[in-house]
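Single-structure report; data block below.
Here's a slice of the assembly, chains where they normally sit.
The letters A, B, C and D name the chains in turn, as written, and every chain counts its residues from 1.
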Amino acid sequence: MIDKIFFNFTRFSALLILIIVAWIFTVLFNHSLEAMSTFGLDFITKDEWAPNLDKFGAHAAILGSIISTMLAMMLAVPIAIGVAIFLSEIAHDKIKGFFGVSVELLAAIPSVIYGMWGLFFFVPIIRDIFGGLGIGLLAAGIVLAIMILPFMAAVTRDAMNTTPDILKESAYALGGTQWDVIKDIIIPYAKAGIIGSLILALGRAIGETMAVTFVMGNVHKVPGSILDPTTSIPVTLANEFSEADSSLYFSSLFGLALTLLIMSFVVIAVAKFYFLRKARRA
Amino acid sequence: MASIIDIKEECALHVRDFEFTYKGAESPSLKKITMPIAKHSITALIGPSGCGKTTLLRSFNRMHDLYPGNTYAGEIEFEGRNILSDKEDLIHLRTKIGMIFQKPTAFPMSIFDNVAYGMRLQGIKNKTELSDRVEKALKDAAIWKEVSDRLKHDANGLSGGQQQRLCIARAIAVEPEVLLFDEPTSALDPISTQGIERLVIELKERVSIIIVTHNMQQAARVSDYTGFMYLGELIELGETEKLFVTPKEKLTQEYITGKFG
Amino acid sequence: MTAVQKRVLINKIALAFSTLSALIALGFLFWILGVLVMKGISALNWNIFIFEGAPPGNPESGLKHALVGQAILIGMATAIGVPLGILAGTYLSEYGKNSKLAHTIRDISDIMMSAPSIVIGAFVYAIVVMPMGHFSAWAGAIALGIIMIPVILRTTDDMLQLVPGELREAAFALGAPKYKVILSVVYRGAKAGILTGVLLGIARVGGETAPLLFTSFNDNFFTTDLNEAMPSLTVTIFNYATSPYEDWQQLGWAAAFILSMFILGLNILGRLILLAGKKRK
Amino acid sequence: MLPRYENKLNEIRTQLSRLVASIISANGETLQAFEKDQDDLYESARIHLKTIQTDANTIDNEVIKTLALYGPEAEELRLLVAFLKMTNELDRVGENMKKYNNRIQELCRGECDITIMTPSIIQLQKTTLNALVYIHDYLEAINTSDAQELFRKVSVEESKNDDLFSIIEKDLLNLISESHELSADYVKVLSTLRKLERTGDRTVNIAALLLYAQQGGELNFHA
């Protein structure tokens, strides 16, 4: 009797997740219907975003999201792997403990703070070196990179740490150097886990709002260079949602939200189904 | 008080007044161990948990050096030199003294690459040579028949017993002089255990073997010499046949008759 | 050069590279942390805890409104997210196990966990703010709660699965009914893990800004009315930092410092609990 | 060591000790019978000897079970093997005693006059009795006794036994050469007493086995 009640409680809670996700998609889809029917494909291919004219083309925002994320990944991935190797294989115990915990804690710092730092400290440097506003794709990419770095390094290190000691020892026992062991044993062993983690970080970067809102610029224009200010989907949403005044404007913003959700859904699903599942199996 | 026989055969290794201290420990974990290891024989190390048998084994290929802060004293002679010297080239040493672990440690690569790994580390790139030697090693490890048609498959698809034999193939592929076995069957079922024991006995034609086992019967079955360790000391080293029928030390007697753990 | 010598050389180079990248990364990260601490501590004073927000230039301005608002929002989100998350996690680990449904739920909640939080904000805007006609603490708390559920669910599921099956069987073997097995043995076994999961979940939503931007919105004044817009530390940071006023920016840094310490504190606490749990074993 | 295993070892030892004890009783009674010329004592001695063989078999089977169940090693293994070999010896000792018992009784009723040898015969029998008693005492206190000491003592008895037998043999040969018509009977006396001499040999074997069990080395056994 109690058994049954308890079971039903838990099952309802679990099903709630599915309900919420389905609900999110439905709500976003319904609210973006107006924009989609008005603009059709133009919504994602045109970059004219003029609320006063009721013209909404999300091309710049989508492109901005993709480019800033790519930039961040290019910068962060090699360094994150380096950090992970350092933390799991090179550093001595004490350093390992201290740096390891620092990296994990840094991963927990709210993104709004990274954005703030970027705006006040990093943007001026970019301005000094490259001229221009400083705010723009490059700044966004770098801030994003620094923001996802701790997360990436931590998960990569965790993946590397799953390599059993005796596996490493048996490679040393065959006369391997540290690097041999890292490249032949640890990285192949943790490969699926590492790639999966990197893509998860990518998913985070795409959806990241606050860090980039500060330094992106929110200009609905396809950027000419990586120094130009532009926008991304989350930046647009963060800046304009509370200001929207027409239903088409709202609908377009919901359309952006839906686009963002689908993009991150796809990326994360790839990471999960292809790589992480493999990692879990092995 | 220790009773250590002089062996008649040539020695593969000779331990003299060896002491080992773990990082930060106050007293040495291994105390004044003197022990000859006969060439082309199987020497088993037995003793209760924590007696230092695995610690001693891991000293022979200086595995302890992977974790800084551990210290050695005394001498372990191998091929005419003291391998405890600071100048010892550990990479070379470890290709000469191979090791098999408690659990199978198949690398995350194909069966072929697993066996070829050690050879590749030595710079052998010639495909024919590699594949000849891989085949030979697998045959010597009595696993060729089971894997010859799937050399490119992932080694993790093999059963525990097969993986352990693969690890043995990998170790013998680089033609070591000595093989260290650290409780090689403790993670295996009885059938696989029998297979590994059989293999170990066959291998002594080629290499000198030291095997640590918590299973006294295993030591009795496979080894030529047996060393009994207790609290970091080598209490007795003798021919296995004699040790199990007529141990010289009271402690050994009590251990093997089960009067203490 | 022999093959072995070459390997030794490559080893040295590769290790140097990864040490270097670690130094670069940590350099940046400590820079950020340094800035936060310096700026934050210098902006910290008692007024912050006494006064509410005020127009720029007013020396009697503080963060009381945001601190209390943040606490209310997080408290409500926890009340929504934790029980649902734990129960759902229990279902996955104890009943669903490897069924298709359970796997689907796991996958979906993993995706939810990494989904852009601003989208959740938009969703809550559509289902709560739009019908109500105005921003409210309810909306903010619901948004945070939705973000929290998958985090708690997954840690609960993982932690319960770490409890060995033999332990359950042993309890059954003593004649215990299933709910008793779960409540008295499984939950206890995973206690430390679940608690850590809850703390990390709170830390996670505590740092969220985006979903609050258009749900609880913001308010520069102290309020406890759940039906009204509710200030929060994160949104306050965003607003103050992007403002052109020096003293608001100072307050922004102070808020950022307090928020970061809170979240770091939760993280450290969670870690300690987990560590203590492990040590006992 | 498991309590069961210890019990089992102890039980086997006790059975063996009991076996030796009944041989000793038989031996003692035969001796008394001979000294006092009492037929009923010969009889009761025979009763003691009756079950030797079955008892020895029982012990063997217990030893085999113990070997199978506990796979003993070192001292315990040596002891069990010694037991296994001892039962053979004891069995023979039993046989010898049986034959001796029968024949000496016969001889006492016979035509030969062996009175002049009687003291020697009594001495001869006493040496075997002593050796057996030493063995029994050793088995009773096996953990605290010294097998080397046992071996020494049994060997002394055995050499006394040998000497006595030689003397008696010489005496008998004299008697044979004196009285031709009884020579076959005297040969019989000799062969009867030889049973005692053999028993002496056996006791040395047993002591050697027990020495092996305690000290190890190679099992070196003299038939």
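We take it that a residue touches a chain if its C-beta (ideal position, glycine included) is under 8 Å from a C-beta of that chain, and two chains touch if they have at least 3 such contacts.
Since we're looking at a predicted model, the values are computed, not measured.
For the assembly as a whole, chain copy numbers read A x1, B x2, C x1, D x2.
Heads up, the rule we're going with is that only the chains that are shown with their structure count from here on.
As a whole-number value, the distance joining the C-alpha centres of subunit A and subunit C reads 16 Å.
Chain centres here are Cα means. That of subunit A falls 48 Å from that of subunit B.
Annotation for subunit B: residues 91-92, 121-122 touch two or more other chains. Looking at subunit C, one finds that residues 4, 7-8 touch two or more other chains. If you check the complex, the residues on subunit C that touch subunit B are 2-4, 6-8.
The part of subunit B that touches subunit D in the complex is made up of residues 216-217, 220, 244-247, 252-253, 256-259. Contact residues of subunit B toward subunit C in the complex are 91-92, 121-123.
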